[in-house]
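Of the protein chains in this complex, one is absent; all others appear in place.
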Amino acid sequence: MGKPDLSVEIAGIKLRNPVMTASGTFGYGKEFADYLDLERIGAIITKGLSLHPKAGNQTPRIVETPGGMLNAIGLQNVGIDAFIQEKLPFLRTVNTPVIVNLYGNTLEEYGELAEKLDKLPEVAGLEVNISCPNVKQGGIVFGTDPKAAYEVVSLVRQSTIKPLIVKLSPNVTNVVEMAHACVDAGADALSLINTLTGMAIDLQKRRPILANITGGLSGPAIKPVALRMVWQVAQAVEVPLIGIGGIMTATDALEFMLAGATAVQVGTANFLDPSAAQNIADGMEAYLEANGIADVKELIGALAT
Amino acid sequence: MGKPDLSVEIAGIKLRNPVMTASGTFGYGKEFADYLDLERIGAIITKGLSLHPKAGNQTPRIVETPGGMLNAIGLQNVGIDAFIQEKLPFLRTVNTPVIVNLYGNTLEEYGELAEKLDKLPEVAGLEVNISCPNVKQGGIVFGTDPKAAYEVVSLVRQSTIKPLIVKLSPNVTNVVEMAHACVDAGADALSLINTLTGMAIDLQKRRPILANITGGLSGPAIKPVALRMVWQVAQAVEVPLIGIGGIMTATDALEFMLAGATAVQVGTANFLDPSAAQNIADGMEAYLEANGIADVKELIGALAT
Amino acid sequence: MQFKSMIISNIEVSPGYFRMKMTAPPAAGSASPGQFIMVRVRDAIDPLLRRPFGIFDLGTFATAYTDCGTQTYFEILYRVVGKGTDMLSSLHQGDVLDILGPLGKGFLPGDPSGEKILVGGGVGLAPLYYLAKEMVKTSRVRLFAGGRTKEDILCITEFERLGVETYVSTDDGTLGASGLVTEVLEKHLTAGIADKTIFACGPFPMLKATAEIAGRHDIPCQVSLEAYMACGVGACLGCVTKGRNHSNETPDYRCVCKDGPVFDYRELRWD
Partner (left out) sequence: MQFKSMIISNIEVSPGYFRMKMTAPPAAGSASPGQFIMVRVRDAIDPLLRRPFGIFDLGTFATAYTDCGTQTYFEILYRVVGKGTDMLSSLHQGDVLDILGPLGKGFLPGDPSGEKILVGGGVGLAPLYYLAKEMVKTSRVRLFAGGRTKEDILCITEFERLGVETYVSTDDGTLGASGLVTEVLEKHLTAGIADKTIFACGPFPMLKATAEIAGRHDIPCQVSLEAYMACGVGACLGCVTKGRNHSNETPDYRCVCKDGPVFDYRELRWD
């Protein structure tokens, strides 16, 4: 047997292997260039970008929790223009698809941002983060209301012809309903999950540890919830899924594929091990070889229930 | 300073300290009698009881996950009559309040069960588990729909004059809305959280590990989510709260109290350490003493935000 | 009982198999063969749950340089299969573990005049050593030990030292007879004396085959089961197995941790 085929395709984006890096955990790619070969991972997803630079939250912004961590970075980012000026030139030199994660504070901002990104040939696709509050609508989170999600995804869809991935929030009663809304609005693929909202407290100070009070829970702790949601959504929609949540090893990644994911994203694991994404891709290849599986695509949704 | 006062009151039930044992993790109390002093914990909450004996799910029913565990016991229990015959006599000999956790497969079953329990003097209160599917209504979970929750709690309220605690599911978009529905329907107190729905997969077998496919995630992994929900609900309702989720230490328990809980329940920790509940109560006392806090009630909701 | 136990030794006896000797309080000395313990591998949340292990041996030794007299110890024999056992294997003499046990119901030795037939598959041999040690005092004991390959055949010399007659078999024929342990068992069963009891521990298919043999020859047979466990004390209902009369309407679940791990095979459903 030759080398197993690890390539997959998400919404027309061809990936050499299914391992992408999750938004916000891999900076703009360059930060990790010393630790792994950026041309041996499937895709790079940027930190979430907004129309204007965003200061983000006060510190502390992160805290370790059992088997996970909370973050309340507050979506700090350089803004789309600085991204194009300062970050994109480096990414252009890397032969790996770049997917831009984006968010808006209002519906309109999503549209404008998508239009700007649509013009950039270096951008292989868009990942829309809808787990953020709509500032104009009393702060209700786009990603927890099917109607709001439908609206924002529709607008982005009208603003770009690029492959459109929508990233789902797990903080919902019915993730399938949200998935349907996004697909109906024109999403080419769905990625899930974003972080679960959580909180940590300093007993001695009698204060929340995070300046923002609550934050997003990520890491191995959330893996069972993520796997369940990927599996549920895979039963319900036809578009390809990207599994995210607590992936630390090749085994974790392959479990997500069995549950129905076509690709995965590695987030918190990048902090524990900056070469995690590449190690996971290598580990997947080794697993396929050892088990005589010629093509990783055979595993997608292959869970027997 | 004398010994600190650890007593609290939940819906008229006086507890010597705020540490209860969570339903389903402490059997019917007797199983742990060799490992701790049942008269040094605040209250015992029974395994969830139904009108009729329930076989529960196939095995495997449990699996360890990072920092937590999934269970799909399927609410196996001896049924209310056998409980009264076989389990209650022992509990009667223990000078600690017994709270019966109950659930129904239909609305009516909740009502009947509450009526039966209402007549038992040994039962200090009821904890209603609404995180289970309504068999008659296509399996929609009572605890994820405010209307269904309102209905079931109202019915139980009409069926008993005992203190009524409603246990909330975390698998919802808006836990505050659920809390309001339950309080409006007559809940004297709320306990939260029940388990988060999750899944685990055996890569080699390409099968879910649990026979039931999905299960409930408990343990330290879920603590940040539980703390957040307790804090959110504490801002919104007036009734006392019981904090549950990943409590392993006295510090964890006190953090829940700062977030707004009047008492706590210890679940998965009982498996790691069968004397956990007593150790946590002792640890809380030691903390109060070391910090010169005369009364644990001072800490309830004392978080500065 | 819950106690802290200090590791006395932790030795690899065959590739991937370790024997760990630990201190125990005197009261633990009352454990009966077939009972098990649950080990908290680390005082951390990874791994979270305790790991169950049979009691391989139990005894006392005279302490040196102290006035304490004798010290109770026990041993486990374990195979490295995952995270918890891997971590266990890296522990050293002097490290301390938190132990729950002895737990569950062990083997019932029965009438000493009869012949005792032990059937062990792989690391399933573990609880049979302590059983053999007790039974050789009064009874004739034979051991059928099977494994996939020669590395899976453990501690045979120790059994022989007790005076146990041993029959070894491996699936691949690299040690002893070639074939399944239950095949060897059945072959040598006919040759034995009349009043026999079988005591079996190993993988489920082996236990099932053993139960079938016992049924066919009408020999009393006790089997020791494994199950995923959380509490170990009969509270979580995670470890259940179906009892003989089980149906969905009249559930008859038994807790492997509390009603077992040893069961009379006729008490269980084998489908």
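All chains are identified by letter, namely A, B and C, in their written order; residue positions are counted from 1 within each chain.
By our rule, a contact is a pair of C-beta atoms (placed from the backbone, for glycine too) under 8 Å apart; a residue touches a chain by one contact, two chains touch by 3 or more.
Values in this document were obtained by computation on a predicted structure and should not be read as measured data.
Engineer: I'd like the shown chains that the missing chain touches, ordered by label.
Structural biologist: Taken over the complete structure, the missing chain's partners among displayed chains are A, B, C.
Engineer: Tell me which of A:Ala114, A:Leu164, A:Met248 or A:Val264 is the one touching the absent chain.
Structural biologist: Candidates A:Ala114, A:Leu164, A:Met248 or A:Val264; residue touching the omitted chain: A:Met248.
Engineer: Using the definition of touch stated at the top, determine which of A:Lys54, A:Lys87, A:Lys116 or A:Arg228 touches the missing chain.
Structural biologist: Missing-chain contact among the listed residues: A:Lys54.
Engineer: Which candidate, A:Phe32, A:Phe83, A:Tyr110 or A:Phe256, sits in contact with the chain we can't see?
Structural biologist: Touching the chain that is not displayed is residue A:Phe32.
Engineer: Considering the complete complex, identify which of A:Glu64, A:Glu115, A:Glu177 or A:Glu298 is in touch with the unshown chain.
Structural biologist: Answer from the full complex: A:Glu64 touches the omitted chain.
Engineer: Go through chain C and note every residue touching the omitted chain.
Structural biologist: Considering the whole complex, chain C reaches the absent chain at 42, 44-46, 83, 87.
Engineer: Residues on chain A that touch the omitted chain in the whole complex?
Structural biologist: 24-27, 31-32, 34-35, 47, 53-56, 59-64, 66-69, 71, 73, 76, 219-220, 248, 268, 270-275
Engineer: If you put the missing chain back, which residues of chain B would it touch?
Structural biologist: Against the left-out chain, chain B lists 66-67.
One rule holds for everything that comes next: only the chains that are shown with their structure count from here on.
Engineer: Quick check on this structure: which chain has its C-alpha centroid closest to the centroid of all protein C-alpha atoms?
Structural biologist: B
Engineer: Using only Cα atoms to place each chain's centre, name the chain farthest from chain C.
Structural biologist: Taking each chain's C-alpha mean as its centre, the farthest from chain C is A.
Engineer: Could you grab the centroid distance between chain B and chain C? Build each centroid from C-alpha atoms only and quote it in angstrom.
Structural biologist: Roughly 36 Å, centre to centre.
Engineer: With centres defined as the mean C-alpha position, give me the chain A-chain B separation in Å.
Structural biologist: It comes to 34 Å between the two C-alpha centres.
Engineer: Counting in whole Å, what is the centre-to-centre distance of chain A and chain C, each centre being its mean C-alpha position?
Structural biologist: From the centre of chain A to the centre of chain C is 47 Å.
Engineer: Multi-chain contacts in chain A: which residues touch at least two other chains?
Structural biologist: In chain A, 66-67 touch at least two other chains.
Engineer: Counting only residues that touch at least two other chains, what does the list for chain C look like?
Structural biologist: Each of 45-46 in chain C touches at least two other chains.
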